[in-house]
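Every protein chain of the complex appears in place save one, which is left out.
Here is subunit A:
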Amino acid sequence: MKALSFIAGRALQGLIVMIGVSLIVFFALFLTGDPAAVMMPPEASRAEIEAFRHAMGYDDPILVQYLRFAGGVLSGDFGRSLRFQRPAVDLLFERLPATALLAITALLWSSLLGFVLGTVAAVRQNGAVDFVIRVISLLGQAIPVFWLALLLIIVFSLNLRWLPSGGIGTAQQLILPSLALGAYYFSAITRLVRASLIEVLGENYIRTARAKGISNFRIVVHHALRNALIPVLTVQGMYFASLLGGALITEIIFAWPGIGRLAVDSIQTKDFPVVQAVVLFAAFTFVVTNFLVDVAYVFLNPRIRL
């Protein structure tokens, strides 16, 4: 019963967040200026701009526009892209597979490698190997993605000519963008696994296990890792949700046709409906992932049951 009300409470919180996001998305865009003036070419006369504004409904009271927007969203209609003259939702879902592919690849390699290196570093705490891994993971988190992406292109495409500089379609084209995108998560996961494992390894039950004469390998794999992974999985869920919202910089530099590029192009051209659809979608993925993680906790970890 308690678990049920906890889940219901979380769902309600998610709903409130979504309403809040929709309000912010809607009003913030209008605060930045007049879409009609941007969408029309510079040579357009005032009368032509006015006619466009009226046709798009931008001259209605802002509350009317919001209610129309919210009503549309609930029925799956985010309006039509001003640039593409197509439903914003179609544009979003067309680009979702590309973004998902990049996100999954980046998360996969960064998790696997981060997990292995994090474990090694924790077991060899304060040793030379640990030091090297810590430096690498610090660099990975410190290097800005736009710089890393360009560096990868210059080294692997321009100088070595091993990999294509961008685009989508072949496995080779996936390597550089997923490397650039995953670098940060790899570092974050390495550090998290290391810290979490070191903490668990200091617990009493590990000491007990050691006292019982269990091998070090068995202690780490069977006893410590299982507990150390709970925070790591939570963080990965969050990373995945944020990656699904599109990797803005990576997608632009590598000409990757995903949601992030759509978002940036739409912001630059004030394509309101698309921006709203992308931001709401990103928020929705986040809220849903968060909710699922919370629900999973209820079943996985009895201590969280309130």
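Heads up, the rule we're going with is that contacts are C-beta pairs under 8 Å (C-beta built on N, C-alpha and C of every residue); 3 or more make two chains touch, one makes a residue touch a chain; residues count from 1.
The rule is short, and it goes like this: contacts and distances are computed from a predicted model.
Trainee: What does the UniProt entry say the missing chain is called, choosing from "Probable oxaloacetate decarboxylase gamma chain", "GMC family oxidoreductase", "Benzoyl-CoA reductase subunit A" or "ABC transporter substrate-binding protein"?
Mentor: According to UniProt, the chain not displayed is called "ABC transporter substrate-binding protein".
Trainee: Looking at A:M18, A:I49 or A:V145, which makes contact with the chain not pictured?
Mentor: Considering the complete complex, A:I49 is the one touching the chain left out.
Trainee: Taking the entire complex into account, which one of A:L112, A:L150, A:L233 or A:L292 touches the absent chain?
Mentor: A:L150
Trainee: Touching the absent chain: which residues on subunit A qualify?
Mentor: Spelled out for subunit A, the touching residues are 32-34, 37-46, 48-49, 51-52, 55, 82-86, 91, 94-95, 150, 153-154, 157-158, 161, 164-168, 252-255, 257-258, 261-262, 265, 267-270.
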